[in-house]
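Following this message is one structure expressed as structure tokens.
A single protein chain has been omitted; all remaining protein chains appear in their positions.
Labels for the chains are A, B and C, by order of writing; each one numbers its residues from 1.
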Amino acid sequence: QGLPPLEQKDQYTVGFAQTESNNPWRIAQTKSFQDTAASCNWNLVYTDAAGSAAKQVADVDSMIAQGVDAIFLPPREEQPLLPAVLRAKGAGIPVFLVDRSVDPNVAKAGVDYVTFMGSDFIEQGRRAAEWLIANSDGTEVIVELEGTTGSSPANDRKKGFDDAVAGQSGMTIVASQSGDFARDKGRQVMETLLQSHPDVTVVYAHNDEMAIGAIQALEAAGRKPGEDVTLVSIDGTRDALQAIIDGKLGVSVESAPFFGPVACDTMKAYAAGEDVPTWVKVEDRVFTKDNAADHIGEAY
Amino acid sequence: MVDTPVLKMTAIRKSFGDVPALTDAALTIRPGEVHALIGQNGAGKSTMIKILNGAYRKDAGEIELDGQAVRFSSPHEAQLGGISTIFQEVNLVHYRSVTENIVLGQEPKKFGMIDWPKAHRRAEEVLQRFGLNLDVRQPLHHCNIAVQQLIAIARAVSFDARLVIMDEPTSSLDSQEKQVLFRVIRDLSAQGVAVLYVSHHLEELFEVCDRVTVMRNGSMIATHEMSDVTKLGLVSEMIGRDANQIAESGATGFGKTHAGSQTVVLELQNLSNGTNVKDASLIVHQGEIVGLAGLLGAGRTETVAMIFCADHPAGGNMAFKEHRSFFREPAEAINAGIGYCTEDRKAEGIIPGLSIRENLTLAMIPRLAKRGVIPRMAEREMVADFIDKLSVKCAGMDQPIRELSGGNQQKVLLARWMATQPDLLILDEPTRGIDVGAKREIQTLIEGLSAAGLSVLMISSEFEELVEGANRVVVLQEGKAITTLTGGDLNEDSLLAAVAGEAEGAAL
Amino acid sequence: MFGMFNRSRDLRTEGVWIAVVLVVIFATLRYDNFMGLYNVQTFFGYNSMFILIALGMALVIMTGGIDLSVGSVVALSSVVAAYTSPYGIELALPAGLLTGIAAGAINAFLITKMRIVPFIATLAMMLGARGMALVLADNKSVSVDWTSNFTKFGLTRAFGLIPWAVILAAVVFLALWIMLERTTLGRRILTIGGNPEAAKLMGVPVNQTLAITYIISGACAGLAGVILASGFGAGQPLEGLGWELSAIASVVVGGTLLTGGVGSIPATLAGAVLLGLIFNILNFENGLGVISLSAYWQSVIRGGFLLIVVILQSRSGGGLARRRGTT
Partner (left out) sequence: MTMTKATDMTGSSTSGKMNFGQLARDNGTFLALIALIVINMIITPNFLQVQTLYVNLTQVATIAIVAIGMTLVIASGGIDLSVGAVMALSGALAPFVFLSEFGMASPGLALVLSIAVALLAGLLCGMFNGWLINQFAIQPIVATLVLFIAARGLAQVLTNGNLQVFDNPAFEFIGSGRVLGIPFQALMAVAFALILSWVVRRTAYGRYLLAVGGNAKAARLSGISVNRVRLATYAICGVLAGFAGMVVSAINSASDANQTGQLMELDAIAAAVVGGANLMGGKAPIIGALIGAAIIQLVKYTLLANGVHDAVALIAKAVIIILAVYFQFNRSE
């Protein structure tokens, strides 16, 4: 059987099952949905899974029980959220996946859920690597600050970057450790790695927070971020753009959290019976010294 | 038929760290006999017992049971091997029901499940033997200490044991209950079960025991037929001093050399706590030793606890010197000049992990400390002084108190209160578990303090102690002060009559 | 029920049931569909995991111990179950269960043989099991085999009505209830908690009993891990963070004394259900659209709720504690 239809109404009750709210990116994403709820005339049912995939499934279940019209779901992980997607479909509620997807072997876009809106974490890692390769003399000693161990953005951003760099004979990743996507932990890990790998020339951080922590660690150790050591990161937060303007951070590949407007449009289109692509691709920009100043105003 | 002894322990040695507890201990028990084990505090009686039943591991020596060498590594194994023990401190589980405390380890089963109705019935039967009729389904902590002790004994006896060990089983029992116990002991003995009986009450030994072994400083001194010895002879062997010398100084240290003054220090009127204390009134004069007598459960502990605000009173009046109301905190009572040495040493007395020194000065820290800082030298001098005065047997003042024998712990606690130089000292069973020698020392001390103007309110289950030591004895019955005995009226017979009164058996 | 005590023990165990009933009545009146079949099914399906670990935790706490490792063990067992899922639930369930038992056995070894206090021993196991889960899973969720009957266990319902996970939890619940009330082992557990020294002197094989208790707790966590893997379609090395704390809270809300010696299996169930209801209700409340509670306010409210429950709990049960405290 195919996708559940969505009738055209003035007002929808829309579920948004956020995975967690412990970092700026998620907070900006939630805010984007809340703002959209006002402009798009949604009655937003908002839940927060506090980082637990199992609870996120339970949250979706409670939305199904409440009979919402549609569900926007940023799945915490690819597999564990499958049952939620399948059950929502079974209950006749269309699901839109946001920023991460679910295992395509089991649930397919356009069949089990309407569409996946978002970018590609692997792609983000790859683009960070591409910028590095383009802006390097070819030999680099790289330290990688990973996101939360086991989380899919950490795994994918690592894969994208590592694969791209593997092709460069002069570049070696000498250390790769988790900084938990957090500034403080990123700083601590960088401080330590700097001691055991003083010859580092590049730091690749899986998000901007850790990159800023790394900048602090480098400065505390008397290094000049941006000159002695090149920093590469992902997200495009306001602090990161400022660091780019200050010359400390080399690049930040955008991973925009502002899904609200796209969500509104996509849902309307689907209700109207229009053809919704299985992947509503969100174009990520690349912020460098050239354009950071132009975009800092709109950053979160 | 007196062939193989049921138990033979030879050349037992045991040290705790550097401290030797047993150096050359031995013990032989014949089948079906009641065998007493006596010795001063710290002589090693409890240690001996714990080695026997596997609670401790011995360093050297042999244990034979029915001629077979045995080695138990836990009380459980000892139990299976036919040795059943009642420990010095009542060791039962408070929150659990009476039944559970009795049948634990031998629960009756049906289809592999515990058969509770049957278990309750069995518990009731076992208790009946001790004349106890109580609701076996209630949690144990609803029973008073005496009943708990009887329950512990009932439990031990209910196992089919070859040897039953009793470490100071009568410490919480009154004379009636003691008689019940003795009857049970004689029953056991008649059935061929041997009993090892540890007690500081030498009179008891003459009542139920067949033979006695005396220990001193971790070694066996002698074993006698009970009929061959006198109390004095035993005491002299325990202490290691000449019998004549001891005879001269009397059985207790109380000389009752003075009477109190007319100044009232403490007055209680119609005190009640809403449960078992209903109408307790008494007066203590300055320099007087007032005894508080009664059956177990008569509410003596509760009465004195309310004076000290260890318990909250529900009604009545209290006046202590110029202070005209109840205290709100023990700290207030201490400040006003009261000291209170509790009955339950383990739960309400010692701080096990702290040293002798820290335990001893605990109640007087506010007075000792200068701007919140404790002066080191002053503290040490004071403690050394008390250790000396009370001859506390220890390795040094920084030894943790938990390593002391029961009697020596008691001395430290007494010192804790003496050190606060109170005007009124409340003592709840101050000499429980204390050997004859130490008991005399403590009694002499109490006497000396009261001669110097200290008033003492003393609970004791030993009539001898009350009769010889107290100026007056107030008798409580079911939470009511029924009479006061003084002067010529105060002797063991009148006391027994007053305590028991019409309330025969009411304690249970 | 089994006639342990003939008089009502105390308010604690009844209080939590009363609270559950009140909360359910409140929610039924306030929210549509709250008592709907779907919500009831999914509520118990999800909470069966919490009920299981709370039951195991209750036994451990009754002995006076604690098991901080349950959350990590759930994760580890879910990973193992996911790896064995191609062989079907017949094999994956025992595999997950054995994982939990193994973790419990290590806890038991550390506590009884190495004599490390339960808090520290299980804290170490909490770290160790998490590490093992991540290493085994290579830092990512492990997909289960959707073609075997493994996911049927987690995703389908017996007679189309009751989730299998709930049936599993119910069986464990009954087994543990009977065990505690009607077997020697159960009595030993409570005796140890009431007074470990006395228990030893009374001939209770303390170490053996403690070991069994930690193994049962591990086993419960192992089963919860199987439910996690099969009901959510993946072995999840990162799941279960902080679950030990909600389990402890459930046990305490259920009136079991953390000092050991007193406790009830049914009341623990009620405690777990009560805590689960809070999350459920917060979700429904947000759906009303009256006020939209942020995740942060939800934390504050949950903290406040726990506060109220434990205070009420201490009041109704406090009589006993206070009396003993003064004598």
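The rule is short, and it goes like this: a residue touches a chain if its C-beta (ideal position, glycine included) is under 8 Å from a C-beta of that chain, and two chains touch if they have at least 3 such contacts.
No experiment lies behind these values; they were computed from the predicted model shown.
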Where the missing chain makes contact, among the chains that are shown: A, B, C
Touching the absent chain when the full complex is considered, from C:Pro94, C:Gly131 or C:Pro205: C:Gly131
Residue of B:Ala11, B:Leu232 or B:Ala369 in touch with the missing chain, whole complex considered: B:Ala369
Residue in contact with the excluded chain [from C:Ala121, C:Leu201, C:Ala224 or C:Val262]: C:Ala121
Contact with the hidden chain (one of A:Ala17, A:Ala164 or A:Val189): A:Val189
Contacts of chain B with the absent chain, listed as residue ranges: 308, 310, 329-331, 333-335, 340, 342, 347-355, 357-358, 361-363, 365-366, 369, 372-374, 376, 398, 416
Footprint left on chain A by the chain that the document does not show: 21-24, 27, 149, 175-178, 180, 182-185, 187-189, 191-193, 195-198, 209, 213, 216, 220-221, 239
Where the unshown chain meets chain C, residue by residue: 66, 110, 114-117, 119-121, 123-128, 130-132, 134-135, 139, 245, 248-249, 252, 257-259, 294-300, 302-304, 306-307, 310-311, 314-315, 318, 321-322, 325
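As a working rule, only the chains that are shown with their structure count from here on.
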Chain connectivity with chain C absent, coordinates unchanged: A | B
Distance-to-centre winner among chains (Cα means, whole assembly as reference): C
Inter-chain centre distance, chain B versus chain C - centres from mean C-alpha coordinates, in Å: 44
Footprint of chain C on chain A - complex, ascending: 13, 18, 20-21, 34, 43-48, 50-55, 57-59, 61-68, 77-83, 86, 91, 103, 105-106, 148-152, 154-155
Sites on chain B touched by chain C in the complex: 55, 74-76, 78-79, 85, 87, 91-97, 100-101, 104-105, 107, 109, 112-114, 116-117, 137-139, 141, 155, 302, 305, 310-312
Complex contacts: residues of chain C adjacent to chain B: 2-7, 178, 181-184, 187-188, 190-191, 194-195, 197-205, 257, 261-262, 324, 326-327
